[in-house]
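Below you'll find the structure I mean.
With one protein chain removed, the remaining protein chains of the complex are shown where they sit.
Right, subunit A next:
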Amino acid sequence: MGTLIDRFEEHDGPVRGIDFHKTQPLFVSGGDDYKIKVWSYQTRRCLFTLNGHLDYVRTVVFHHELPWIVSSSDDQTIRIWNWQNRSLICTMTGHNHYTMCAQFHPKEDLIVSASLDQSVRVWDISGLRKKHSAPTSMTFEDQMARSNPNQADMFGNTDAVVKFVLEGHDRGVNWVAFHPTLPLIVSAGDDRLVKLWRMSDTKAWEVDTCRGHFQNASACLFHPHQDLILSVGEDKTIRVWDLNKRTSVQSFKRENDRFWVIAAHPEINLFAAGHDNGVMVFKLERERPASAVHQSQLFFINKEKHVRSYDFQKNLESPSMLSLKKLGSPWVPPRTLSYNPAERAILVTSPADSGIYELISLPRDASGAVEPTDMKRGQGNSAIFVARNRFAVFNQAIQQIDIKDLSNSTTKTIKPPPGTVDIYFGGTGCLLLITPTSVILYDIQQKKNIAELAINGVKYVVWSNDGLYAALLSKHNVMIVTKALEQVSTLHETIRIKSATWDDAGVLLYSTLNHIKYTLLNGDNGIVRTLDQTVYLVRVKARSVYCLDRAAKPKVLTIDPTEYRFKLALVKRNYEEMLQIIKTSSLVGQSIISYLQKKGYPEIALQFVQDPQTRFELAIECGNLDVAVDMAKQLDRPRLWARLGTEALAQGNHLTVEMAYQKLRSFDKLSFLYLATGDQEKLARMAKIAEHRGDFTARFQNSLYLGDIEDRIQMFKEVDQYPLAYLTAKSNGLTEECEAILEASGLTEDQLSIPSMGTPLRPPKPIVPTFQSNWPVKSTSHSFFEKALLDQVEGLSPEDGIDPASNGLGVEEPTDGAGGKHNGHLEEEDEEAAGWDMGDDMNVEADNDFVNVESAETGSGSSEAELWARNSPLAADHVAGGSFDTAMQLLNRQVGAVNFGPLKPRFLEIYQASKTYLPASDGLPPLVNYVRRTVDETDSRKILPIIPKDLESIASGDLQAGYSAMRQNNLEEGVKIFKRILHTLLVNAVSTNHEFEEAKKIVSTATEYIIAMSIELERRRLADDPSNLKRVLELSAYFTIPKLEPAHRQLALVSAMNLAFKNKNLASALSFAGRILANGGPPKMLENARKLKAICERSPHDAIDIEFDQFAEFDICAASHTPIYRGSQVETCPYTGAMYHAKYKGTVCTVCGVTEIGAPASGFRLLSA
């Protein structure tokens, strides 16, 4: 309430007039800068400015339907503007002093204006509307008018003509307004008068004058829907006048500020008045209808001051029973109503005349708004029935409570505590006395305080239907107390609390300005529904809320009570009820789940959730491993498996732990688990897996767990740790092994000095096969609720119920790859490993190393370059960050790179492009900034460096250069180019999987070309010496093997065919010719091949026997350029995939010149995520 939304500061000097558009998100303003500005309050910007006035602009007003604005100005004109085409469409002259105000008529084509020339003028603008509406059949005059826009007609008038001039004020007139429905005008002037005018079609005259302001009256208006006039003036007052009697009804005076302007809200009963120091928003009357509820009947007083009743069961409003027109003053509605069922009487209070009450008996049946006949009255602010024949009247001025009988005679007088402001019913024979800081329970009989509760600003008291509890409402708080005034709970609302009523079950429903909410006795609360207008709750029954709106009309609102009924059932542990609710309503919402979780009922919340993630969380929380396992399988995320593993471990459910570890590929933990459970068989398998992974630490660990000395020695030998191998063998008494080791390292025993050794440690032997089944598992407690669900609700929703099949864990009935393989057959070791998904393992490994990098570089003030290295597992990004060391480590791990020399230009190239130098403060070195490829990213964990020569530039530049080198027979250059491509791609980054595939394709292309070109280059080197003829022929044949572009392959084939033919190797030549013809190409080449083929076919024999079997499939060893036939041992380059004979293992790849052939490697990587 009353929050400043925004300021619009573009006017130069004061802003005097402003108006909101009725439908569009616009408002218009005019000020002392002569400008009219139209603004959008959505974009909070000035849309445009209308210039034209030559002096201060006083008022601006939108037309109710046309796109027009009328403005009045000190330049004595009134102007009409079209805000759609932003033009001035009419200037109305006639006033001969400042025009202070101009308004459109709400329906007709009229404008009324007020001026300091003491006149009010009414203008007819129907001509203007005609001219600006769509062209219909135009009269001659219209056409004339149209052809002379904005020009005066023959009488010197424009489109607007003065209809009436109202003279009567004898000073300047400040404000004027039309009545919304009647032909009335009200004006306010410096003669301190507010004048009412009436007009007909032909004339207008003064009706009456409202006298009272003792300074200039500055503004006035008609009440939007009541017969009232409101005016404000420089005498610092707001005055309300009766439209019909022209008498003052009410007035309000401010101490220091003069009022200048007043406005009415179009719908809500609110007014705003602007004064010297701000704006006050006020309403003229209380809107809360006086009402009382008895059993199934509501008694209330409507706007016409008629007493009516409403039957909740029949949903029926009675006709008026009484008219209270005479109660208090006509403009003041009654404040409270108290009902006495025994006597069928009501007590009504009104604040008029500083508080009066009336005791009236209701007629037996409602027969229209009759004036009450039998009534008793008196002075008092509050009056309530306290017993069948007694009521209490509180008079605040004299601080006295009178207890009266039904004949209105005082039977008892009570002196309430000082400062009492109100009294309420306090239970039989008691009163609740409200003071600003406390509530007092007062016993009328004993005349003493029974209880007192300190609480500020209580305004209303609402008793529960059973009379056990009461809700004390203040502006922003609700406190629930027992009938003995003991506090039960309290809650705070930021929005004003309007009313409250109790549900039969003891739930308090209360309304704020825009919501109906509930609160339980324990203070749990929530929203029931939103309200589009303020209502006063009187009763709630099942799904219906009964209320009175501000027009004092009974209304029924439908609500969904499920949420609070469910919560109530939960609080009362009424599981049947809960079950009932769950069965019958769709109670699945975040709020209820988080509520259950917060309140410590995760096992119940579990029943409501479909979302696997939430189900998992809840299952973990209540220790329901079965559900957790199901969900983890469904989601299959490492984080979840990790949590599941932890929870299962805590419960001792080691089968689940095993599954979680398998999913996580936590080899070490798994090994240890097997050791702990004594599962030797699986432990042995872990050892094999470790061996397969090449993870020596894990292998060592496993062999320790297993007590497998031989494997440990073997492993030490493999990693060249001969001293350790020897010691292990020695300490375990394996003499033969010792000797073998000594022999291998060329030492004798007497050359060694060995420390004394104790007996070797042995792992304990498992006695009980614990691993076969779980340890006694923590019993998952099934609440009544769960049992109920399991027994009765099975099939209600299969996902929610606990699937009995999942009670047996997946390990016993393997469903997923890892578990299945694991329990499966031992003999197939390779496949076993495949079950472990070796490729991914390596990635895991790489990631781990990446983590190490991170932990090595912490501390504040690390440069962006260091972040790059942290953010990426790619060598290229580490290079850009200047971390060559880690980049090399990564390359070594990923592709087995060992010879980094050829990569140096690439490293430096990337590094050099990574930083810019920004000249900054004079005399200091430039500021270094880091160039990113993630230009839009500012999250320091995601930024990555620019990598020059991206995939696209390689594909479109270097690769084509390589091809053209091939075409131009410039093979040495070609090899260089393709090697450069390999190096550039090796240290690079791509953003999508698709690009990565493309990069891999380019790598293999480059590899094929390098091999092919190297073969041909070798052939050319040898060609001069005839003794090499056999090798030359072989090489020319091998040249045709690599997978080159078809055109290039033809070149190789033609050269091989010609060479073979020349040397009478007709069989070979024949096969080459055949392949040429199969590939197709230029006709001349094909013709030639066909001819040769014909010749060769006559005697298909080779003169020189070469090692080239045209029918066998083979690859070419990239180092020796000899065939590798299928089935023979092959080693490959981890990067290019080039093949080598086994003897080349451990040497540097000749193709890329960087990697070690046959080195263990996790794989080439360009994608960072």
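As a convention for this text, a residue touches a chain if its C-beta (ideal position, glycine included) is under 8 Å from a C-beta of that chain, and two chains touch if they have at least 3 such contacts; residues count from 1.
By our rule, contacts and distances are computed from a predicted model.
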Point to revise | Undisplayed chain, where the name is taken from the UniProt record, one of "Coatomer subunit epsilon", "Bacterial surface antigen (D15) domain-containing protein", "WD repeat-containing protein 74" or "UDP-N-acetylglucosamine transferase subunit ALG14" | key: "Coatomer subunit epsilon"
Practice item. Could you tell which one of A:41, A:252, A:672 or A:900 touches the chain left off the display? Key: A:900
Revision key, fill the gap. Per the whole complex, from A:909, A:995, A:1008 or A:1115 the residue touching the absent chain is A:909
Check your understanding: So which of A:33, A:358, A:603 or A:1156 would be touching the chain we can't see?
Key -> A:1156
Point to revise | Sole contact to the chain not displayed, among A:172, A:212, A:623 or A:882 | key: A:882
Check your understanding: Of the residues listed, A:387, A:931, A:1077 or A:1130, which one is in contact with the missing chain?
Key -> A:931
Point to revise | In subunit A, positions touching the absent partner | key: 860-864, 882, 884-885, 888, 892, 897-901, 904, 907-909, 911-913, 915-933, 935-938, 943, 946, 948-949, 953, 957, 1145-1148, 1156, 1159
